[in-house]
Structures are given as structure tokens and as C-alpha cells.
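Only a single protein chain was left out; the remaining protein chains are all shown in position.
Letters are used for the chains, namely A and B, taken in the order the chains are written, and counting of residues starts over at 1 for each.
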Amino acid sequence: MKMKSHLLPEFMIERDEERCDNCKVCVKQCPFGVHYYDEETGKVYSKEELCVGCQRCVVYCPRNALKVIPYPGHYRPNDYWHEEYIRDIKKQAETGGIILTSCGSARRAKVYWDHILLNASQVTNPSIDPLREPMELRTFLGRKPDRLEIELDENGDVEIKTELSPNLMIETPILFAGMSYGAISYNAFKSLAMAAKRFGTLFNTGEGGMPKDMREEFKDCAIVQCASGRFGVDPEYFNYSAAIEIKIGQGAKPGIGGHLPGEKVTATISSTRMIPEGTDAISPAPHHDIYSIEDLSMLIYALKEVTNYEKPVCVKIAAVHNVAAIASGMVRAGADIIAIDGFRGGTGATPKIMREHVGIPVELALAAVDQRLREEGIRNKCSIIVGGGIRCAADVVKAIALGADAVYIGTAALIALGCTMCQRCHTGKCAWGICTQDPELSKRLNPKVGAERAYNLLRAWSLEIKDVLGGMGINAIESLRGNRDHLRGIGLEEWELKVLGIKGAGE
Amino acid sequence: MGMVVRLRDPFMDWVRRIDEIINAVNFEGNTAKIDATGLTHKELNDLIRLCVEKGADKIILKNVCGQRYIGTRLYFPGKRVEIEIYGTPGNDLGMFMNGHRIVVHGNAQDGVGNTMNEGEIVVEGRAGDVVAMSMRGGRIFIRDDVGYRTAIHMKEYREKVPVLVIGGSSQDFLGEYMAGGVVLLLGLNSKKHRANYIGTGMHGGVIYIRGKVEPYQFGKEVGIVEMEEEDYRRVEGLVEDYLKFFRGKGVDEKLEVDEVMGEKFTKLVPVSKRPYGRIYTY
Partner (left out) sequence: MINRVSVTDGRVTKEIQACAVFGVMDRSGRRFDGKMIIEAMKNMRVRGNGLGGGFAVYGIYPEYKDYYALHVMFQDDDPDLKQEVDEFLYRNFDVVHDEEIPTNEEANVVDPPLFWRYFVMPQKKGEDKKLSDDDYVVKKVMYINTCIDNAYVFSSGKNMGVFKGVGFPEEIADFFMLESEYKGYIWTAHSRFPTNTPGWWGGAHPFCILDWTVVHNGEISSYGTNRRYLEMYGYYCTLYTDTEVIAYAVDLLMRKQGLPIEVVAKIFAPPMWDQIDRMDEKKRKFYTTLRMVYAPLLINGPFTVIIAHHGEMIGLTDRIRLRPITAGEKGDMLFVSSEEAAIRAVCPDLDRVWTPHGGEPVIGRLNDVKRVEKVVE
């Protein structure tokens, strides 16, 4: 039944009539159809109820004539029946559906990064000047043996006797998180691959396979995912990679699968995922060959088998309640790397209820996992990568000091490419050419420029990390890893300090 | 609790070096025979890979008992090896397999042909759960029954259409999320199929079921359509192959294609390529 929508607009568009010369750039730029040109009056107008606040038109208006601001009108203020609830109920009353959204959780909840402060050397030991002295960020990800057996021959040459597990070497402890070709455009996907390759780190294919034309060029800097949908998964895909990641879950939607709607399954996506054009690409909630921890072990070793034990296997989970115990089981099941995605982690589409209500903050999850693995004496058997809302280099430093080996960045990388966090990825109409398969829109992102932006971000954060390390008197990132002595909490309760394993400021 | 407990890896800890187990192999021409008695999963696959690298194109495995991933570590594009198995292969037989042929003289366990890419698996017996999961190419023939979630999320792409033929019956969730491929369930030894939720979430491919099955046994995403001439031809071809593989090996020598084809067939196809398009609001 067609009914009148009761929803209020979310944004208001202010067009400065003085500046606007009706050039129609905004009409062209807006994929949501907000701006239109009226032949009769010869003027541009807007339907602001359609605006998602992506700010594309504002940036591209040649005359700076536009302002997109939050809609000032609202219902009678109510701290309990917040506008968002009213809005969602109205939407559901009009459609009867699950509310879909994207990006990471936007809800107000304690951000532990912001309650942790870093240390610096004063008097008792010197800080180091990172601009002039060596400052090392090189990181190895993978299983390490308990000890090294060596043999000395008569010439004094050392021979390593211990068989080492495959490890990944990266030049900064930052990797691009799994974002599939399908969720993001080819150009966005390629931008990240290029930036990773140039910087000496890794990108992650997400669960949508690896385009054939990229396999040879990017095989050494790709973590290829094996997710529940097994899209684009064949032995070649696994063998053209630096590592394999089993994706169990994702912070934005722990415990559920997902699907790429049929209209996004274009010809090239269909050939990458190896499914027919136009069909929904459904990712089941679980892997149907993993219903328990010993099944995980079975898949880990299947992947080691198919790659002849040449690649590390990473297992990615969403941070959930029993994360420490689960992580321990993952390591014991044979995972070389474990990736933990906090509830702020982003996504191209998720039911809002999952995004806002399921999972736990990655800071707490990380602290618990690292501590648990140490208690069990198996921390060296795996590396830990954390992701889910890493916003700046300080978050990276804090994560590493809490115990991570490296971090995944997804949202931050997309913001570098142009994303403005409008949370409309699931519509497939991303104005910035990132989360879209519309050829016209994807064209807006030139992979060369995208790669440059993403590379710059890696460079900038790496420099900042070095700055902070120098301040602490540390010149190799490994000395920060798990070094919680360099962290202090502010505004945290006793139990929170305990979980984080850090002291309060002044203690 | 803080108890430090050794990490023990049951998969790797007992693995011996190749030279310690090489005696299990017996090469004759291009055929390698391996006695799998007492070999761990990895050891057996180490030996199989070694044999293929040394030029074997036929491998006969004796006394297999639970070893997993047979056929998985043979990613040699362009190469095609035939593996014969005596005993009971373990889980994930032929997982990710790329173009080889496996014949099992006996039963198989869970995950036969999991995410298999190309090749053929013939099981002269029954198989466990998730047979042909996410399979994307090649053919699998199971003589008898299969377990739960058979052909779950099988997919096809253009000329790559996986085929699964089951001589017996299946348990629940046959063809769940199926996205492509052909499944033929013959029900040769059962009066009535017992599986429920057949084809739930199906959005591609086709399932043919021979014998009695009630509409309530199907998931709501599948529709029953008439068998066309073309379908009969396709099914008949598969039945011929089935009988070729199994006649005299557990299937009556005298069973003819016509007799099998004489039963009623039900053809299931997805109602939509987009089963879940309408449950969301933006």
C-alpha cells in the first residue's frame, strides 16, 4: 500500500542564491537525486528529504554556494524516546522491514581509547629523536617457536635447526582491513592494494574474491579471505596470496551473514565471485563446515594443505563476550594470526540492530585476549591484529601497547579515499565512488589518486607512531608491544582498569 | 587460574619426516601405491604430493582410516591424477580439489568435495554431512545416502556447473542456499524421502528428486516445476553414469536406466534469484 511518509528530513540544504549561478554541478554530483533543475524558472532547487548528508555537492560546488546542515526541526525533545527511535519506528511502520544501515556503530558508548593516556620519558631515561635516529616499525605476523635450535659448524657458521612457520613482514603495523570487491568499488579496492604494495604492508580482499587481473601484481601483499560464502574461492586464489584469513565474524554484525544484493553483482563482480550476474551473493551466518572449535581446526589445516603449508592462516572474529576463551581455542586450533574486530567496525551493510547492540569494544577484547594467551603461555604462537574503529595513530599506539601486533584499518582507509561517513553504503549509491558498483559513480575515484591518499595516510600515521615511540624512549615497535606500563587510564572504574590491565593516571 | 599448559598440536606433533615414512610408498611405472596404515593426515598427503611430483598419475591408497584432505594438496594446474581409496577416508575428502579423480571403495565421511573446483569423486558407499558444500565445479557421485546440508551453497558460473548425484536419500537441508549446480537425488533404497527444508534459501541451480516427497518438505524459496524434455535427458545421462560406476558394486547388476527413469521425478528451482530482497528497509 502506498502511504504518505511521516519521516522528517534529516538534512537541510541552504543554497546561497547570491553565489549560485545554476550551473547544475550539484544536480550531476548528487546520486540521491536531491538537486534538480527547473527548466521553467531556470533555477536549481533541492528535495532535501532525500539528502543523506554526504557533502559531495558542497565540496564540488564551484561557487561554494551550498551548505548541508542537520535538519533543525525536531519533535518535542525527549531523552528516552530519542528522535532516532521515533524515526526508526515510523520507517518500520511504513515498510515492515529490518532496518539496514552501514559503517560502524554510531551509538554513544564509552570509547576506551579516549580514556587511555600515553607515557613519555622525562629525566630517568632519554627520549629519542625519531627524525634523526633509527625508528623501526617493521613487524612480523605469524607463529613463532618457543625457542630456536641452532648448530654451529667448525667455521663458526650458524645453522638454524628449528623449522619456522611462515610469517608476514610488514613495514608498519597497519594493514587494510577486509573489504570485498562488491562491497567497495573496483577502484577503491585497487587503490588500497596499490597503497599497501607501495608502502610495504598488506591489504585484505574481503570475502568477494580477487579480480583475476590483479592476482599476479598483488599476490604478495594480499590477505585473501575465506568466508562463509566461499565466493571466488579456488586453489589459485589461495595460492596467489601472502596469507589466508578465515573470516568468522565481523564487528559490525557479529553472528550474522550478509548478502550482496543481486543488482550489485555486475559482470566483473560475477566473474570475480564466480556466481551468475544478478543473483544475490549470500554469505551464510556460519561457515557450514565450522560448527565448533575442532571444525575450525579442520578448516585451518585444509587451507594449509591447499597452500602446501606455505602461508600463515589468520582467523578473524568479532569481539564478543567470551572472546578470550575463543581466541585461546583459535590458537590451539592452529591459527597463526588472530584478528579481532570490535563493535565499532564498519561494514557495507548491516541490520542496525546488530550494528548497535551486539559485540564489545575492541580495547577490552584485546586486553583480555592478550592477557589470556600470556597466562596460557601461548601468546607467541600467534600474532594479534585488531580492528574496529581505529581512528588515528594514537589509537594504533594504544592498541599495540595493550598487546596487539598490528591493526586493521577499514573505515579510516575509506575516509582517506573520500568517504564522509554518511552511512549509506548499503544503498550502493556512494557519491564518492567507494561503496558502489555504478560505473558512473566508481569513476569518481581514480585508483592512482586513491592510492596516493591511502599511502599518505599510512605515511602520516607511521611518522606519528615514530614520534610517540621516540618520546617513550623506544626505537623499535616490538618494545611497545604489550608494554602496558606506558598506558594510564583516566575516568575508568576499577573493573575497567583491571580488564585493560593498566593503572590509573597518577598511580 | 594462570596455568601454563603446553600447546599441543595433534595435527602436526606426530608428523614424521618424509624419509621416515617413504617405505609406505611403492612405485610401479606411473602408479604409486601407498599403505596408509598408521600415517597421520599430513603424512599421507605429504606422500601423495611427493608421488605426484615424481610423476605418478595414478595413486592407490590402501588401509585409509580417517585421514583428511585427500586430494587437497594437489594444486598443480593442468595435471590430472586418479586416486583410488580403500578404507574410510576422513573428513574433507577432495576439499578445494582441482581437477583430479577420486574413487572410494567404501564409505566417506563429512565434507566430501567441500569447495571443490574441478574433478570427480565417486564414493562406493555412503557419505556424511555437508557433501559438496560450496562446490563450484566437477562431479560427485555417492552410491548410497548422504547426511545433512548436502550441496549447501553449491554455485555455478557460466560453463562451470557442479553436479552431485546421490543414489540413496538425504537428510535435512539438502540444497540449502543453493546458488547453482545440479543435484540429483535418486532415492533408490527408500520408500519416501525424509529430508525436510529441502532447498531452503535456494537461489540458483536445480534439484531433481526421484520418488515420493511432499511439498511441506521443501523450503519456501523453492518452486516445483514440470520436468521438460531437456531435464529428462540430463537426468538420464547422469543415471547412466551412476549405473556405470556402481553396477555390481553394491547396485544390482541388472538395474536398467529405464527402470530408474520410470519413477516420478520432481524438479525444484528457486522462486527468485533474490530470495531476501524484501525484508529490509533503508
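In this text, a residue touches a chain if its C-beta (ideal position, glycine included) is under 8 Å from a C-beta of that chain, and two chains touch if they have at least 3 such contacts.
In this text the structure is predicted, and so the values were computed from the model without any measurement.
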Absent-chain contact - pick from B:Gly87, B:Pro162, B:Gly180 or B:Pro275: B:Gly87
Hidden partner chain, residues of chain A it touches: 291-295, 297-298, 301, 322, 325-326, 328-329, 332-333, 376
Chain not shown, touching residues in chain B: 1, 3-6, 8-11, 14, 41, 65-66, 68, 87-91, 107, 109-110, 126, 128-129, 145, 147-148, 171-173, 194, 196, 216
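Methods note: only the chains that are shown with their structure count from here on.
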Chain A and chain B, separation of their C-alpha mean positions in angstrom: 36
Residues of chain A defined as touching chain B within the complex: 91-92, 94-100, 229-230, 233-236, 238-239, 259, 261-262, 270-271, 274-276, 278-280, 282, 284, 288-289, 297-298, 301-302, 305-308, 331-332, 334, 351, 375-378, 381, 426-427
Complex contact set, residues of chain B against chain A: 1-7, 9, 11-12, 41-42, 45, 49, 68-69, 72-73, 75, 77, 91-92, 95-96, 98, 110-111, 114-115, 117, 130, 133-134, 136, 149, 152-153, 155-158, 160, 176-177, 179-180, 201, 203-204, 273-282
